[in-house]
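A protein chain is absent from this complex, but the other protein chains hold their places.
Take a look at subunit A:
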Amino acid sequence: MPAVRGDGMRGLAVFISDIRNCKSKEAEVKRINKELANIRSKFKGDKTLDGYQKKKYVCKLLFIFLLGHDIDFGHMEAVNLLSSNKYSEKQIGYLFISVLVNTNSDLINLIIQSIKNDLASRNPIHVNLAMQCIANIGSREMAEAFGYDIPKLLVSGDTMDVVKQSAALCLLRLFRTSQEIIPGGEWTSRIVHLLNDQHLGVVTAAASLIDALVKRNPDEYKGCISLAVSRLSRIVTSSYTDLQDYTYYFVPAPWLSVKLLRLLQNYTPPEDPGVRGRLNECLETILNKAQEPPKSKKVQHSNAKNAVLFEAISLIIHNDSEPNLLVRACNQLGQFLSNRETNLRYLALESMCLLATSEFSHEAVKKHQEVVIVSMKMEKDVSVRQQAVDLLYAMCDRSNAEEIVQEMLNYLETADYSIREEMVLKVAILAEKYATDYTWYVDVILNLIRIAGDYVSEEVWYRVIQIVINRDDVQGYAAKTVFEALQAPACHENMVKVGGYILGEFGNLIAGDKRSAPIVQFQLLHSKYHLCSPMTRALLLSTYVKFVNLFPEVKQVVQEVFRQHSNLRSADAELQQRASEYLQLSIIASTDVLATVLEEMPSFPERESSILAVLKKKKPGRVPENEIRPALTHNMNSSEHTTNHNSNNLTSSAATNNAATDLLGLSTPPAPTNTGVLLDVLVGDIYGGGNAINNTPSSTIQQNTYNPKKFICKNNGVLFENDLIQIGVKCEFRQNLGRLGLFYGNKTSFPLQGFTASLLNPNEWVTKLSLQIKPVEPVLDAGAQIQQMVNVECVEDYTDAPSMNISFIYNNVPQKLTIKLPIFINKFFEPTEMNGESFFARWKNLGGNPQKSQLIFRATQGMDLMATRTKLIGFGMQLLDGIDPNPDNFVCAGIVHTRTQQIGCLLRLEPNKQAQMYRLTVRSSKESVSQEICELLSDQF
């Protein structure tokens, strides 16, 4: 047994020895249970225990807890120790409380009282012990109880340095729990001026605090910029002997340097030319020092020195304003790429990813392409290879795309399983983004499927089909290539899917060649049929029926296959149904009908690749970009802004994501109620049909989406989604009443704290809607989902829709979202059936100018009449057929129910296919309602 230091507890040491001597897990548990029983009886016994015994037992409990066992008693005894006048007992009490915190315990008030006493002590050791406990617990109660004392300790003139250091970090901890505790006003400058403190320990601690404060309120703390620069300048120009004990292995104050460099990354480059010049001098000096011979061979020296260097490079990249520094940084990192330290190679690759996104250094990064490719292939450590892949992705542009994509494909054959899926996504994105020749793109994707078929997600093969359908110059080539690929004796199921789809659409383009005659194509596909999953088989069946249309000569053979699968021999109900319906279609329908039903797929609307969204989802927090940022220089004159990445991400994802919605457009038009097989063919059923798939729009399809307008014509779905949270909604309405269920799902592996969801601007809505919103639990556990019910009554007509404020804390960073609820006025529609006569009578009656509203707008989607019908039905009015003399026009009627009145409403929508325009007319008994209805519908088609 080794010596026990200080005022050791022999009983504890004996117990630990016993545990260590246990031969088995069972023996250990038995020994622990014995000890627990012993301690319990001591704590319950009549004999009052003295401080030492309490300390010893509390310490044993702590040890047992740290071994991984649950401890459910002893808290009271530990709290008793806090008020002991012996320091060692007090210290153990605090340790126990810190490790086994139980914030909702009744003891919290006693704990707070003890901490208060110790904070007021004249002995700095006691004060610091108390502050360590506050920081360890860091709960809201702590913030409330000490939000006043700690800032005072921090800036008071007679506080000792050691106490100031603790106070700065203690305050930081409390600030992270509850942002409001930081006093503003004159405190700001006093806190900022801690950067000038004589004591480097105080400055280091304060720099951490200020960094957090700046993130919340950059303008208020702007004064810290010049102070940080001059402090940094003093450090980098000092010799290593100047700073005595704050020099670490010949590097002057590395921790403080890194903190200051990090602090400056909250701002754009300093406006003041003097400060800016000084900062650039510092950065240059740091880069120069990297070239000097090392002052020590120890790894600690090089780590500390390079830690500062990497942080400086990070600031240079952040500022993105000094081409000279950016290029120098890039050269320095280039040197590291062949350093013998794995850690340095890893970090250099990582930093270069960022440099690749700056227009000043993008070209400089490309010079290192060869070395990076070698890293990807040769590095022993998969995490380093991963960084190399990320960098290749980031440095890729039109000039080197073919080479990089080829190298990545080569490497993919032997790549680690852990990074294959991500590599596949990256290759797919690069190939699409930089394709000048789409035959190349098709080759790349088919190669991907060949090499790493298991890792090719649905998004990837959906996308290749979408692109082939939209580009008629590549369709023949795609059909030929996929036909050849399918010749391989063992080909991946994903290849069969792509092949099936493409041949079904464009098989005719290669049917002239005898080697790929219709019957050969059919037999080739059908030879794979039995090896595939039901989903792929369903897709193949759709291909076959398309063949019936394309190649009448294979009709008989295909019908035979349908016949075989339309009876009990096909175990899958979906396949059976498809086979029977296709069979009937091929028998009954005339050639014209068949040709119409199985017409070639229309082009998909051009939109951003959703594969990118999948990649982002895979790597929350750090997505290497393949996008060159415009330089920040032109922003120079505007006021200094912070770059708070977290909040930016949220808002930008909310603003731009409708582009990424709905994966490939393959699921348009939305027809959630239609699972009929024939309809599937009409809308181009690429999912291959299983009902389950149609009924549950998979979450990957709808990620990062926020488009409240989508909910004008439907009631259920994913309202919002980003990397952290998914918000789903289900609602139902009846007359002027409605009920919404909001579902908040935590997508992260950590709990979301302080969760609140409440109405934005409730006062604005009081007279319009009566909303009852149930409160939600404040903590949303990792992976969990909670539900919030909202009851709503429409009081009088209104425009737009109410929004919810949703806020929570993730990873200590507060997040805030504003989400529009899908409660638009049309939700309170009651559909009204009426005949032509009464429709026209009312239409005439409402002919006065203030009652009618009209809009003419361009179609934003294909003018698909079925889709328009579905939308109008979803809108809530009654769709009246046979009233308008023109069968293409739509006529609807409905009544908006509010508490105070009922507003009759008529609508007519006239599509003009030639002009790709719609004319929408709404007449109602109230002008504001006519306008709002028009407004709501105007961007739905």
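Criterion: a residue touches a chain if its C-beta (ideal position, glycine included) is under 8 Å from a C-beta of that chain, and two chains touch if they have at least 3 such contacts; residues count from 1.
Simple rule for what comes next: contacts and distances are computed from a predicted model.
Within the choices "Coatomer subunit gamma", "Polyglutamylase complex subunit TTLL1", "Translation initiation factor eIF2B subunit delta" or "AP complex subunit sigma", the name that UniProt assigns to the complex's undisplayed chain is "AP complex subunit sigma". Checked against the hidden chain, the listed residues A:C59, A:L448 or A:L598 yield one contact partner: A:C59. From the options A:T436, A:S749, A:N763 or A:T900, the residue with contact to the unseen chain in the full assembly is A:S749. In the complete assembly, the contact with the undisplayed chain comes from A:N303, out of A:Q179, A:N303 or A:T818. Note on the undisplayed chain: of the listed residues A:A205, A:M352, A:I712 or A:I806, the one touching it is A:A205. With the whole complex as reference, residues 1-2, 4-11, 13, 16, 20, 50-53, 56, 59, 62-63, 66, 68, 70, 86-88, 91-92, 95, 99, 101, 125, 128, 131-132, 135-136, 138-139, 162, 165-166, 169-170, 172-173, 176, 200-201, 204-205, 208, 245-246, 248, 253-256, 258, 262, 300, 303-304, 306-307, 310-311, 342-343, 345-347, 380-381, 383-384, 386, 620-622, 748-751, 781-782, 811-812 of subunit A touch the missing chain.
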